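Every protein chain but one is kept in place in this view of the complex.
Chain IDs A and B follow the sequence of writing; residue 1 opens each chain.
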Amino acid sequence: MINRHTILALIEEDSVLRSMDQSVFMANDVILKEGDSNRYLYLLMKGEVELHKEGPDNNKVHIDQLEPGDLVGLVSFVSGRPALTSAIALSEVSLLRINHREFEELVEGTNSLSTLFHQLIVDNLLNRYQNTIGLQMKYENLNRQLHQERDQLRAALNQIEAVQQQLVSQEKMALLGELSAGISHELNNPSAALARSVEHLNESLSQIIVQVKGLTSDQLNQVLNIGRTDKPMGTMDVRKKTVQLEAKYPKLDRTLTRKLARCSEDARSYFMREIPRKLLSEAMEVYEAGQILSIMGESTRRITSLVQSLRSFIRPTTGYETHLDVREGLLSTIQLLHHKLKSHELDLDLQDIPAVAGNPGELNQVWTNILDNACDALINQKGKITIRTCHEKNRVFINIINSGPNIPDEVKKRIFDANYTTKNTNGTFGLGIGLTITKDIISKHRGYIQVLDAEGGGAWFRIILPATREKSEN
Amino acid sequence: MKNKAEIYILIVEDEAGVLSAIVRDMEYFEEQFPIEMTESVEEARDVVKNILDHNGQLGLVICDHILPGTHGADFLVELQNDEKTAKAMNVLLTGQAGLDETIKAINEGGLKHFIAKPWDKDELINISIKLLTDYVIQNENDLLPYMKLLDQERIAAELHKGSRLSDR
Partner (left out) sequence: MSGSIVGLSPFKFAGLCVGIVGFLLCLILPIPGLYFAGKVTLGIFVMAAVFWMTEPVPIFATSMLVIFLQVLFLSAQGPLFQNSTLPTYTPIHLDGNEWRIANEAITEEGIIIILENGRQMPVLVDSYYSENGQVVVNSNSLNDGLQIVADVSHRRAAYQPNSYTDFFGTLANPIIILFLGGFMLAAAAVKYSLDKNITRYLLQPFGERPLPILFGLMLITAILSAFMSNTATTAMMMTVIIPITAQLKSEDLFKTALALSIPVAANIGGIATPIGTPPNAIALAAMTKSGAFVSFTDWMMMATPLVVIVLFISWLLLYKLFPPLAEKINMNSQGGFLINPKAITLYVLFAITVLLWITENLHGISSNIVAFLPISGFVLVGILDKDDIRSLPWEVLWLVAGGISLGISMGSSGLAEWMINSIPFGSFGLITVIVMFSITALMMSNFLSNTVTATLLMPLAISLVTSGALGTDFSLIILGLVISISCSLAMVLPISTPPNAIAMSTGLISTPDMARSGIIIGLIGIMIVISYALIYWPLFI
């Protein structure tokens, strides 16, 4: 291996080479411009040269730094193609400029200088080859790193998505949790009535079998039917009636008087007209059995419908339907929130509206959120909640208005922001993202939500959803 | 309403089916204690006033918690804080055993008992027997009329200890 400095020293001394053009460039001078054709091969004698390439967005990409003994513009000079890189002087440099003729002489000559020159070229090429391998290695490394980072990013993204999904479902579960207290109450009433009724009917039936002797089977049938279909009076009327009955039939015992007072007017007049006084308690027992049956039927109906409402609420979020009647969801939600809503006056104005496309479970979440909020706004007072649906062209409007306090404008701006809540901590299960999720869900359904001031005070939530386009019709 | 110093049982429940079921379970007491049914707190207030106006006493209030307008626990607290009805025993009946409300009712309302829906008839009757026995022992001079329906052993023990009855 020959030392470059030895070669340079020899060239200094060589008369032929010394006769060749010596070019001197000052710092930052462009020796060779990228893209230009190159007619010279430069040998760097002194100073330093930087090679760089124009990248995208006019960024200069540093390629290499050359030292004395290196050749500048070798590839473009030999191949005749435009220069691949620009060469810029970093300091004052002196270069030996070799033209084609001189080059050929140098290459083809057999003297020691030629040999030296050959060696220099080979050395340069070797150097470049080495550089290329290093670069390739570097590139591979970088590429690998890049892949890793990309994978990490993707994982992070997935995680973020999962968390968001979790939050949404947590909020839903929180809502459900808040509802569940009410739902359990709602379920408990009919189930308690049902449980007690079964037992009462048991007792009642055995009593009827043992005691009821005086009534004809016709009367039995009739009384049972009356009992099954009778709508008992409200407690206030029962009290008034009890006083009247006590005055009119002072000999009847207290329980019988009360039971008679509870019957509807028709049932009572039937009893007083058709049933002999001494069979009255027997008849009452049968009537009660009928009443118990009717309570059982009613309780069963209520449990069934409540379970249905619940089912539509917890429907998985993937379910998507093209023809949804928003009102069904509203009614289900009202039923689930009955325990909270029943403290207030409820004004329902559900006009016929076109179907919308969407996820019923998610939309129920929206109604629940807004109605729940409305109840919270009316806490400690008896207020009014209005729910009105209407439509205009292809848009469906759902208006939910409560008679609570107005929402201040600064709150209105932030009400759909995450983690913004005006609820105090006690008694609420929400994460404070209820309305945020509401807004997301509505956006997902290509709709939007507005908060307005209601006429005469209160908050007015208006949700606008696009109606399903009817393609197949006509 | 009769002009008699009777001890009333007041039931407050807004669901007709549930109300019927409670009343049917409580029929056991009706021979001695007139039962008043009400569907809301406002109505219950009127009935209480009417009972008191007619020299009656409020002995036991069985109240659902979730009622339209006012919560059952609040109504019981209200009765407890009114000197005219403070002596009345009470049972809060609910399917929703909210801890906050329970604590509130116990602390402020002197809540005597809490029964979860759906209830058990024997549980309801036994608790009512206990509470009404407490009531008559605390408030009545002549315990004999109540002995048949209520806790006989306790009333006998009270007759023995309290020297309420003597030879004549």
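Here is the rule we use: contacts are C-beta pairs under 8 Å (C-beta built on N, C-alpha and C of every residue); 3 or more make two chains touch, one makes a residue touch a chain.
Computed from a predicted model, the values in this text were never measured in an experiment.
K.L.:
Which of the displayed chains are touched by the chain that has been omitted?
P.N.:
Even though it is not drawn, that chain still touches B.
K.L.:
Which is it among B:53, B:83, B:122 or B:167 that touches the chain not included here?
P.N.:
Candidates B:53, B:83, B:122 or B:167; residue touching the omitted chain: B:167.
K.L.:
Of the residues B:115, B:129 or B:159, which one touches the chain left out of the display?
P.N.:
B:159
K.L.:
Counting contacts across the full complex, list the positions on chain B that touch the omitted chain.
P.N.:
3, 144-149, 152-153, 155-157, 159-163, 165-168
The criterion applied here is as follows: only the chains that are shown with their structure count from here on.
K.L.:
Nearest whole angstrom, what separates the Cα centre of chain A from the Cα centre of chain B?
P.N.:
Centres of chain A and chain B (C-alpha means) sit 51 Å apart.
K.L.:
Can you list the residues on chain A that touch chain B in the complex?
P.N.:
It is residues 181-182, 184-185, 187-197, 199-200, 232, 234-236, 238-239, 243, 246, 254-255, 258, 288, 291-292, 295, 298-299, 339, 342-343, 382, 426-427 of chain A that touch chain B.
K.L.:
Considering only the defined contacts, which chain B positions touch chain A in the complex?
P.N.:
The contact residues of chain B facing chain A are 1-2, 14-22, 24-25, 27, 30-31, 34-39, 43, 47, 65-66, 68-69, 94-96, 98, 100, 117-119, 121.
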